[in-house]
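Structure record follows, encoded as structure tokens.
Only a single protein chain was left out; the remaining protein chains are all shown in position.
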Amino acid sequence: MSETEFKEVPIGTSAVFTKTVSESDVYQYAGISGDFSPNHIDEEYMKEGRFGARVAHGTLLLGFMSAASARLYLGRTASMGYDRVRFIKPVFFGDTIRTEYKVREYDHTKKRVFADVTCTNQRGETVAVAVNVRAYIG
Amino acid sequence: MSETEFKEVPIGTSAVFTKTVSESDVYQYAGISGDFSPNHIDEEYMKEGRFGARVAHGTLLLGFMSAASARLYLGRTASMGYDRVRFIKPVFFGDTIRTEYKVREYDHTKKRVFADVTCTNQRGETVAVAVNVRAYIG
Amino acid sequence: MSETEFKEVPIGTSAVFTKTVSESDVYQYAGISGDFSPNHIDEEYMKEGRFGARVAHGTLLLGFMSAASARLYLGRTASMGYDRVRFIKPVFFGDTIRTEYKVREYDHTKKRVFADVTCTNQRGETVAVAVNVRAYIG
Amino acid sequence: MSETEFKEVPIGTSAVFTKTVSESDVYQYAGISGDFSPNHIDEEYMKEGRFGARVAHGTLLLGFMSAASARLYLGRTASMGYDRVRFIKPVFFGDTIRTEYKVREYDHTKKRVFADVTCTNQRGETVAVAVNVRAYIG
Amino acid sequence: MSETEFKEVPIGTSAVFTKTVSESDVYQYAGISGDFSPNHIDEEYMKEGRFGARVAHGTLLLGFMSAASARLYLGRTASMGYDRVRFIKPVFFGDTIRTEYKVREYDHTKKRVFADVTCTNQRGETVAVAVNVRAYIG
Partner (left out) sequence: MSETEFKEVPIGTSAVFTKTVSESDVYQYAGISGDFSPNHIDEEYMKEGRFGARVAHGTLLLGFMSAASARLYLGRTASMGYDRVRFIKPVFFGDTIRTEYKVREYDHTKKRVFADVTCTNQRGETVAVAVNVRAYIG
């Protein structure tokens, strides 16, 4: 694999993306994805449940993971997928989520890179984790 | 687990969500997630690469998976995560994606349900797969 | 009219769509529709008036009516229009609106269905009503 | 009714709002309203039907009617509703819609104004009509 | 310059556009522009700084200036640019911004018009100023 094809950064290198989740993020995300579950858009329904308020879609965090990976430029690569995505704690409107994308290892045969991704809220609690797989796309 | 807590639908039951991916979906998704990788918003850059044109974010498909799950109402549940998410083929602007969410099994001890999720384009090609895990949230 | 053309559900059948109206709903609606009346986007102006705060566009509720009708799948139909749409009470940002779409009668000659639509807020107050007319579109 | 309360423009006065309907208008409208009917977001489904392509939500036109009314400033008024809203022809992505809002009459007792509203496409075809009722809101 | 080409309004004529800046305005603006600076989307980061909270992008105000100019119809003109744009005070979410666009002078040779533009918040403080240049575009 030539230098021009794939920009290999050292293992352990990480990139961070931080954003305060707004009501408009969640509402627009519902509008794009088509997920109008009451968990995200019905405050009255959520008041009565365990969470007590509307929460962000778990998959919105995958978007932040995608953004963090884009900040660690690896050349012409594309995301091949994710392993063991886990939504650990609910994310409420107004929470500030810090997403860290850290290179774990390379598979030189398949021209792939694996990274550990972690989303943390403003209280330092881990709200989601996943492993991302990226590959060279020419 | 009482009837009021969790609505158990038979194994094999599925729900479908279909949407033609628009340029505005991808651009708004970039705007919410913060992923401004040239793969999604730079047509000139993509013309020179393997794909030949801008493509949707892989994680946008996770949103469609989330939407399909919301159409198979299972009571007060929340997505706990995804296993083995794989983006198999690129999704271009204008592609119509049919997402099927099919119940695979229940874990009664942990009050969880597992589902196979598949995204197919208008040519019948599988563009993404994943396993979703949902749990009762009270 | 064949079964494949029009899926006739019993009179009195209803579908419900519920959503908490967000500031972003109203602002995006202004942006799409082009209605930038101060009633919706100027808090200072509204403080001095009868409502006391910015309100949602009445026609946004027509969108919710449209969403509720889409949840009562009637086959290849399209909305032909509305009769006697009335905006009865203002809808404020944060109000949770429950929209019920109930089949009232069929006109078999013209292949049409009429439905009563009612929007109610979280205090049980009726905020809007209308009659919707849908027709088979082949 | 004093001058400060209600700005009475002569009967027959009209205001016009013109906009080319974009794919993003329809997709964002689906996202706000929650109406994800295939009529608007599934090109493959629509290809096989009478329309041949995705169409705008009829109720999106009500938004344009609302915008046209906002251009004919009438003081502190709010829309009370619409009578006989009819969606006459489908509106496709890329159609340019000219919406004319024309004052028809005043009801001085109830402090109301009635207006005829007409939406026309770029071929001069009437695509929608309605009667709007506005009232003084203090 | 003929009447049909350029609609010359008297010097000193002004148009006003007023809008309460919403969180969704700023977040959507970040999404369109690509400016994800923490100043606008990271509440925790901003709490520790001089402003104390997230602020709107200064360039969002240029959009309001553009809107105000559009309300003072000058015929087939286009904005040629701005001189001495200054962002004087931060604009917070919820601030109501009144933008006044006032014609200063005409350059008949170059078929141009110059205007002074001022943005003021709800406390009467000037938050931004600029000079706009518009020209006839045929």
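Each chain gets a letter, A, B, C, D and E, in the order it is written, and its residues are counted from 1.
In this text, contacts are C-beta pairs under 8 Å (C-beta built on N, C-alpha and C of every residue); 3 or more make two chains touch, one makes a residue touch a chain.
From a predicted model like this one, the values you see are computed outputs, not experimental measurements.
A.B. asks: Can you pull out the displayed chains that the omitted chain is in contact with?
C.D. replies: Computed over the complete complex, the missing chain touches B, C, D, E.
A.B. asks: Can you work out which residue in C:Gly34, C:Gly63 or C:Gly81 touches the chain that's missing from view?
C.D. replies: In the full complex, the listed residue that touches the missing chain is C:Gly34.
A.B. asks: Which one, E:Asp25, E:Glu43 or E:Asp95, makes contact with the chain that was left out?
C.D. replies: Answering carefully, the residue with contact to the hidden chain is E:Asp25.
A.B. asks: With the missing chain put back, one of E:Lys7, E:Lys47 or E:Arg76 would touch it. Which one?
C.D. replies: Touching the chain that is not displayed is residue E:Arg76.
A.B. asks: List every residue of subunit C that touches the chain not included in the displayed model.
C.D. replies: Where subunit C meets the chain not shown: residues 27-28, 30-32, 34, 36.
A.B. asks: When the complex is taken as a whole, what residues of subunit D touch the one chain not shown?
C.D. replies: The list for subunit D reads 17-20, 22-25, 27-28, 94, 96, 122.
A.B. asks: Tell me, which residues in subunit B touch the chain that this view leaves out?
C.D. replies: 22-24, 27-28, 36, 38, 41-45, 54
Note that only the chains that are shown with their structure count from here on.
A.B. asks: What are the mutual neighbours of subunit A and subunit E in this structure?
C.D. replies: Under the touch definition, subunit A and subunit E have B, C as mutual neighbours.
A.B. asks: In terms of residue-numbered contact pairs, which of A-B, A-E or A-D coincides with B-E for over half of them?
C.D. replies: Within A-B, A-E or A-D, the interface duplicating B-E belongs to A-D.
A.B. asks: CA centre of subunit B versus CA centre of subunit C: separation in Å?
C.D. replies: Those two chain centres are 28 Å apart.
A.B. asks: Give me the residues of subunit A that touch two or more other chains.
C.D. replies: In subunit A, the residues touching two or more other chains are 17, 19, 22-25, 27-28, 31-32, 34, 36.
A.B. asks: How would one label the connectivity among the chains shown: line, ring, star, complete, or other?
C.D. replies: Looks like something else, not a line, ring, star or complete graph.
A.B. asks: Mind listing each pair of touching chains for me?
C.D. replies: Those chain pairs which touch are A-B, A-C, A-D, A-E, B-D, B-E, C-D, C-E.
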